[in-house]
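Left out: one protein chain. Kept in place: all the others.
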Amino acid sequence: MKKYKDVVDLHDDHGRLVASGIPIAALSPLLNPAIQKIVSFVKQCVAVNLQGVQTSLATGEVGGKWSMLRGRSTKVDLVGNAEAVAKDLKETLQVKPKDDTEVKVLKDGKYLLVTVPAARLNAGVEYTTSATAVAAGLCHVIIDKFNVDMWDSDLVHAAVWGRYPQTMDMLGGNVVSLLSVPQQNEGMGYALRNVLAAHIAMITRKNSMNAAALSSILEQTAHWEMGDAMGNFERFHLLGLAYQGLNADNVVYDIVKENAKTGNLGDCVRSTVKRAIDDGVIKPLEKTKSGYTIYTTNDLNKWNAYAAAGLMAGTMITCGAARAMQHTPSVFIYFNDLLERETGLPGVDFGRVAGTGVEMAFFSHSIYGGGNPAVFNGNHIVTRHSKGFCIPCVAAAVALDAGTTIYTPEKLSGVVGEVLSEVPELREPLKYVNEAAVKIKGEV
Amino acid sequence: MPEYKPQYYPGNTLPSKNRKKYLDPTYKLQKLRTISDDDLIRIMGHRVPGEAYKSTHPPLEETGEPACPIREIVTPTPGAKAGDRIRYIQFTDSVYFAPVTPYVRAWMYHTRYRGVDVGVLSGRVPLEARERDLEKVAKELVETEIFDSARCGIRGATVHGHALRLDENGLMFDAQRRYMFNKKTGEVDYVKDQIGVPLDKPISVGKPIPETELRKRTSEFRVDGNAFRDDKELVSFIERIHRLRTIAGFDPEKVKGV
Partner (left out) sequence: MSKEKRMFLEALRRKFKEAPEEKYTKFYIYGAWRQSKRKREFMEYSKKIAKQRNIPMYNPELHLGAPLGQRVLMAYRMSGTDIYCEADDLHFINNASMQQMWHDIRRTIISGLDAAHTVLQKRLGKEVTPETVNGYLEILEHALPGGAVVQEHMAEINPELVKDCYVKVFTGDDELADEIDPRFLIDVNKQFPEDQAKQLKEVVGKKLYQVCRMPTATSMSCDGGTMARWAAMQISMSMIDAYKLMAGEAAVGEFAFAAKHAEVIEMGTLTPWRRARGPNEPGGIPLGYCADMCQASRVKPNDPVWVALEAISMGAVLYDQFWFGSYMSGGVGFTQYASCTYTDDILDDFCYYGADYVKKKYGGFGKTKPSWDVIKDVATEVSLYGLEQYEKYPACMESHFGGSQRAACVAAGAGVAVSLATGNSTAGINGWYLSQLLHKEEMGRLGFYGYDQQDQCGSANSFSWRSDEGLPFNLRGVNYPNYALNVGHQSAYAGIVSAAHGGRNDAWTTNPLIKIAFADKNLVFDFTHPRLCFGKGALREFMPAGERTVIIPTH
């Protein structure tokens, strides 16, 4: 990796200074241990709806909605025996005693949070290992522990795995990973982008700054995975992650605070421009006949990072004021339109955020598909077009919504969001990433 | 370095200067007519005047809010606080010298108003906001110089008409005939609400602005008015944005000091 001169001040989610002068490489997914742990947890952690398994077995309703197998039923008290099930499952999954396998019982036995040992994932190349290992392990535990005989073993499979393998994914199953099956990814490197904004909002318990951080980490890491954050583009993504997702130099929080009571999106544009001028990121180039000043920059990547931070702040002000998520695409388009017409410089991601906003506005306000902002993600054909700069804002906006939609984040996320919010690094990523960056600052 | 002053919009011709004016929130939009609050509510058609606002969730004070540093500092609008539904008002602007164009609407809505969701299509501009916030904004949109009763329409559906020739009274086409020209008064009366439900009685939105006046107020470029090609500053501004985006897409490091 190249050596970058940039250093930033790290701030927490409330805008308080954590550390100064941290090299941006300390925030890179390639080097920051907390980001690597977060990414690993995304692979390792799986949610199990034990109540769901029990109900499916008892009713014969397996393999998706309205799939009801008359005459098929077996009663096992999984919820009542959740601790025992958890213990057996842990033993089944463990590679070595006292390794990083964990099975936590939640909600009085209704859910399990399973952390599959990293050794299992490292023994192969797939990231679906956690889901398949847990599904397989749970089948073993149910059949062995509850003496389910051969004639009902197929029902156990369906209650756990859903309609797989007739479907490519676990349709109607009760083992859920944050990641989708590879066949559902749009292209190479898209796995980490295929996470609903709803999940992000629920995992971070609707803390908007942490929602932005977690989403930005996943989105931007994906851009390393797909090869986009390479060469001259690496710094583009590093600065974007730092400023937009991780509140570097407190730019996001400062602009929000400045406009918190009465400000609107246009005010956020002007705050962004002023901040960029004050920090020496942009400067006047020339004046036109009408007296308009065209601005220039010697560091377009840094300008992009500031603009992206301003975009995040603009989202928080607009959607925060309305306590509604639906405004997000409007912010994407018009923040950039106004910013470009204010400065003569390209907007965030050089037009790609504006374009993504146009598409998302269409698909969140019409008959053609899509839905409310919570259903979108970086893998969605509507919102994949910006390389990591839109979805973090969507996640932040979804977190700020007070309940204006019918398909709420709760409904969309279901078990996954609730269970994975028990993982501290996923719930409060900003804190852990900042701490890790401080730890390694001398080594990068 | 000279102190930063917001500039809103480039360009050296009348339409550009009008666009800049409309975008500048410190410029007070000139009031041209008065529509009563109740009449505006009737035209929008979301509630009957006097009826309580319907909500989509309980008031924020009742439910409390999740722990979030942004919620702690960002003040919700009155409509958000109360839990109002999000409703809309939608405008169509004729290509014949209407005061504002769809994108100009979007830009100025975001520079002037808080917590608004605006979309733009060639033939309609939906504005969605919490209902009581929307009503406040809508007043300015209909009473001021950015609305012309003949060349702008308030229409929720079947919006066809922005690009059609004008009728014999100079009105923009409306497939649902929500408004009619009142020959006696010389004013335009709304006879249906914005979704096309007949009103109990017509509501006047005033006389059309004469075209000579519209041509001074318009933010539209037209070859039979102020031609875009004559605003060399604005044309080269857009060419610049395109060029910088193109080069940045190839390699952002190649855009330096330009």
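Letters A and B name the chains as they come in the text, with residue numbers starting at 1 for each one.
Convention: contacts are C-beta pairs under 8 Å (C-beta built on N, C-alpha and C of every residue); 3 or more make two chains touch, one makes a residue touch a chain.
Bear in mind the structure is a predicted one, so any value in this text is a computation, not a measurement.
J.: Among the options A:269, A:354, A:391 or A:419, which residue touches the chain absent from this view?
T.: Per the contact definition at the top, the residue touching the missing chain is A:354.
J.: Check the options A:124, A:187 or A:291 and report the residue that touches the missing chain.
T.: Missing-chain contact among the listed residues: A:187.
J.: Would you mind spotting which of A:9, A:100 or A:228 touches the chain that isn't drawn?
T.: In the complete complex, the chain left out is touched by residue A:228.
J.: In the full complex, which bits of chain B touch the chain not displayed? Write them out.
T.: 19, 93, 95-96, 100-104, 119-123, 157-158, 160, 162-168, 170, 173, 175-177, 192, 196, 219-224, 227-229, 234-235, 238-239, 241-243, 245-246, 248-250
J.: If the hidden chain were put back, which residues of chain A would touch it?
T.: Output for chain A: 183-189, 226-228, 233, 346, 349-352, 354-356, 358-359, 361-363, 365-366, 368, 380-382, 384-387.
Note that in this section only the chains that are shown with their structure count from here on.
J.: Roughly how far is chain A from chain B, centre to centre by C-alpha average, rounded to an integer in Å?
T.: That gives a centre separation of 34 Å.
J.: Chain B touches which residues of chain A in the complex?
T.: 13-15, 205-209, 232-233, 236, 253, 256-257, 260-266, 270, 273-274, 277, 283-285, 288-290, 292-294, 296-301, 304, 316-318, 320-324, 326-327, 329-330, 333-335, 337-338, 340-342, 344-346, 350-351, 361, 365, 396, 399-400, 402-404
J.: Residue numbers of chain B touching chain A in their complex, please.
T.: Within the complex, chain B contacts chain A at residues 1-2, 4, 6-12, 16-17, 23, 25, 56-57, 60, 63, 65-77, 79-80, 83, 86, 103, 106-107, 110-120, 126, 128-130, 133, 233, 237, 240-241, 244-245, 248-249, 251-253, 255-258.
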